[in-house]
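Every protein chain of the complex appears in place save one, which is left out.
Moving on to chain A:
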């Protein structure tokens, strides 16, 4: 306390003396890029702590003490400028953008790292890159933006989940999601709901994000030891800064449209095809007409199920934030509301978020900090993936066009019971409720105590809490649920993730050239998931859906699961004169999931950096601004398996004769321990031609050892698999990231950001000397191999489909051996990345961003339903009409055959063949944004400091050879289903953001 008082006196004295002896300098700081004033720029008297920040108009006023003659102007993203005062009292500064500076600081939950010192492989995306993009979660927004990070949405459900893979797929059966750390809180990725994909990461409003860091190798991630095997994604939200309160408002409205949907037949086309199929298989044309109508009838009734359930929908995003603070306290406060419809009439997404980030410096030593967020997400979902009759992406296309959707009075008509279980999909999507509500907070408190200038202590506690309620109501108006009087299902999920860490940070410089810094700490993490479910049936009225109204309460269920993890870590870093850097991390982690004697694992990494550009022999190379080499090696862990995988378990399985059933549900393995990811990286960072070219190239290898393998057991043992540490897999590749300033000519500026990753995956070893597990995983091949016989087309002589057999000849009947020899490739891409071009001319700007991936196969199981040449009851793609009719026909579709089972051959849709599995490479025009900076003299009049209007499009065009709606969702094997995935949509929106 005494010290504080003393300090206050000193400050008072200093300012008083400055006032007495100084002179006042004023001026305006503007941007060299666009000539606009820069608010919040720092103006400091060189060699002192005296300074101020520019106001909203970029103006400042500063008392400069006698004897000082230089002002230092700086602003984030701009080159620092020093100006002599001389005799002037007005000093205007023009700050030029400094591309080099843009990524200087990288924030980790254990402290801030200067980018120049980083020796691991880290990539960053700044918040402004993803600001105001109409995407609900940051993982979607950074797709294609970071080398080495493959992001694919497995669903087009608004607010849905994505698959994020950093440097390949490292594990077979343990998780492959990176570790997400949002302001220090470890948040598991995945879905929150069972009724529609709802992304656990979507509780964070992307506009709240200051920066996203992706730690790609062991050296970068080892401080997170356990769980870092799949890389780490650090999300830092915005904080306030000292100065006038800034208010930012952003409003956006737009439309959501389906991508190209399947082109299916009308009633006459289908009736004609079915008549051929039924007659060919020995039936009669009359019989065909009974179900499908007479194709010769020009007035045959037809309607479009596709048009009835797909739509263009509205998209609205409103976002408001305020930030500011004083010497002691800074804050960032925000609120947002998103309302996004979808291409499906019944499906939409709403989200409201609120955030308060506070930092308070109690005194010189103690700083407290908190990030509080609250999000409400509401999803009206749809059945997504799976060959289900109540999935709109299945039945929407397969429903027969000759069946009227509605009765004449406008009510829905019962669909015939011989197809789709009699489910009228147009009625189903509208009347069956699939609702999910989630409340989630990702919040933390943090305390920092600075013992001495070189030693501080941090205590951190964070929680990710979500409470989710699913409702599925199936009213008796739908024929399938009429007998039971309708049914309703309620499911509640509560997930609590808690983590806390306590660590010392030290940082000391000796003799001006040796810097030693580091961290020593302890971490504890627990995750608890609780689930409760109840359903009932028999409702007196379809409008009733609560279980109180159910005549027959049915199954109830609840469960609980938890894991705990502890870790100790130590990191030290040495830097010699900004030339040589070495970094060493060691960490020991224990996890409750593993066998009692093998719960702990030791992880660590070492890395070195060498700044060549600071060596004498390169000092004079003028075009070289910075050149640095990095090398790293390390081991991190993976424990993402079910919580009790190491235990033998006896669990319940329903009832018999009213007695609860117990059975042995899992075989234990008390030797089960950490999967290890061993990674090495060699990287080069360079900045050339005065910042015009910034390039980073990383060569990496990632070996996963002791895979947590769900190793197959012979099912005659009564068990299908057991978790074992067995097998090895390798991922290796090159990440290339290049940013260039191509043209700067007057007001015109063109910059490019390009990244690409080339990678390969190979399974090196399985278990017990096995070289393959069925056709699902094979040593020497990449993961997710596809074994499917080649479809050789239609035999022109008889119209039968031909497949390639094991000997390379054609066959009508596929045998085991034909499949085992039919390797087509893998679902994993061999390269991916993004390519962005930014053009600006004065206030106008245009960003064109492409995202791409190559080398992967994609499976479209929908072709089993829609491309069977009429062998089933499903409506067919229009191109199926081009089928074999007579000997000599060279066509791609065989002779139609009801049932598909020509005598003595494989069924036409019995096997997946190269007909449904194809090259899934694509290039997508992911976003296109046209922006216009509103003229400041105009908006000033209404009190607006800065304003921007924009129009943007998402998924505007896709270039691919894939046959299907969306190659992106088709390439992702979610729940082993490639059927009826919710495709991504095209979005076009316009908006405005204003800063007050």
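The criterion applied here is as follows: a residue touches a chain if its C-beta (ideal position, glycine included) is under 8 Å from a C-beta of that chain, and two chains touch if they have at least 3 such contacts; residues count from 1.
Here is the rule we use: contacts and distances are computed from a predicted model.
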Listed names "Signal transduction histidine kinase LytS", "Energy-coupling factor transporter transmembrane protein EcfT", "Membrane protein" or "HEAT repeat protein", with the criterion being the UniProt name of the chain not displayed: "Membrane protein"
Residue touching the undisplayed chain, where the options are A:128, A:286, A:307 or A:615: A:286
Which residue of A:657, A:745, A:890 or A:942 touches the chain not shown here: A:657
Identified contact with the non-displayed chain, of A:24, A:70 or A:555: A:555
Touching the absent chain when the full complex is considered, from A:312, A:363 or A:665: A:665
Option from A:35, A:718 or A:796 whose C-beta touches the chain left out: A:718
Sole contact to the chain not displayed, among A:480, A:741 or A:866: A:480
Residues in chain A touching the chain absent from view: 282-284, 286-287, 290-291, 414, 416-419, 421-422, 451, 455, 457, 474, 479-484, 487, 489, 502, 504, 520, 522, 524, 535, 537, 552, 554-555, 558-566, 568, 590-592, 599, 643-644, 647-657, 659-669, 712-720, 722, 770, 772-776, 813-816, 819-820, 872-873, 898-901, 903-907, 910
